[in-house]
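The complex is shown incomplete by one protein chain, all other protein chains being positioned as in the whole.
Our next item is chain A:
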Amino acid sequence: MKPFDYTRADSAAQAVREYAPGTMYLGGGTNLVDLMRLGVAEPERLVDVSRLPLDTIESVRDRVRVGAAVRNTDLAVDPMIRARYPMLARAVLTGASGQVRNVATVAGNLLQRTRCAYFQDVTRPCNKRRPGSGCPAIAGDHTNLAILGSSEACVATHPSDMAVALAALEAEVHVTGPGGDRIIPMPGLHRLPGEEPERDTVLEPGDLITAVELPPPPAGATVYRKVRERASFAFALVSIAAVLDVGDDGVVAGCRIALGGVAHAPWRAERAEQALIGGPATGEAFLRAAEAELEQARPLPRNAYKVPLTRNLIVSTLEGLAS
């Protein structure tokens, strides 16, 4: 690991003042410390923001504000979150292990980096880690990587479960930084790789996430499901956060589908949503909607399995919500 300086910030404003090029914010460290050990991240300075007074979950009128330093465990067991946003509690609980969730922060979870094996191996080229060096995953092992929205430059996926639920809930990410304060609506925080795969998100250098604000829960039934290679303690191959509101007439009044494990960002299946709203809530309609969404899929040879997997997951999840 390269040597670095460490400081603890007492306030968000102080953390931002401490920022200079080469500085990184430290949350729980469960991703950053690992990447530093691997030589993937080489900050000159860490500003520890894990103990900022941003560690509360509060209801503000009809919304809920979750501080950026709230630990994943505390978010998932919060009575208000469980009652009003069960999909979010579920998504968090399916991620990592009890030990990691106890330490991991909300902001750190959103900003964790891809688990692409080449990204984590500094002896290999990788456009995300070293822009312009190439993407060995495309000709190599991309079994777990993206089928939607990828580019010639990068086919990585974003690994967070929580972010997928936040994309379906249309949460707002509150940010402060050298350029002032702003609010980024999910799923707009994460970007597609395009020609700049080194940028995971729309954040600018020095931007600090201070909170995630949840709008009132959407009408209808909600669920989070995760498909993975073992029953627990594994990243998603594909995951889904879905909301389905079916009227008494059997017509779909509202539908939101966010997919994880398929793209560089949590993927809102807007084509499928549009195909369903105003139509019947039948298995056949669900299948047509899933197929409409996946027409844009550009799988690679070793991750083509994700296309039928995602289709079947969308259909069975919506069927479950409709019944």
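Please note the rule applied: a contact is a pair of C-beta atoms (placed from the backbone, for glycine too) under 8 Å apart; a residue touches a chain by one contact, two chains touch by 3 or more; residues count from 1.
Just so we're on the same page, contacts and distances are computed from a predicted model.
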{"item": "Protein name, per the UniProt record, of whichever chain is missing from view (\"2Fe-2S iron-sulfur cluster binding domain-containing protein\", \"Permease\", \"ABC-type polar-amino-acid transporter\" or \"Nitrite reductase small subunit\")", "value": "\"2Fe-2S iron-sulfur cluster binding domain-containing protein\""}
{"item": "Residue of A:S59, A:Q99 or A:Q296 touching the missing chain in the full complex", "value": "A:Q99"}
{"item": "Touching the absent chain when the full complex is considered, from A:R90, A:R129, A:H142 or A:H264", "value": "A:R90"}
{"item": "Residues of chain A (touch criterion as defined above) contacting the omitted chain", "value": "1, 3-6, 26, 28-30, 33-34, 36-37, 46, 48, 50, 73, 76-77, 82-83, 86, 89-90, 93-94, 96-100, 102-103, 231-233"}
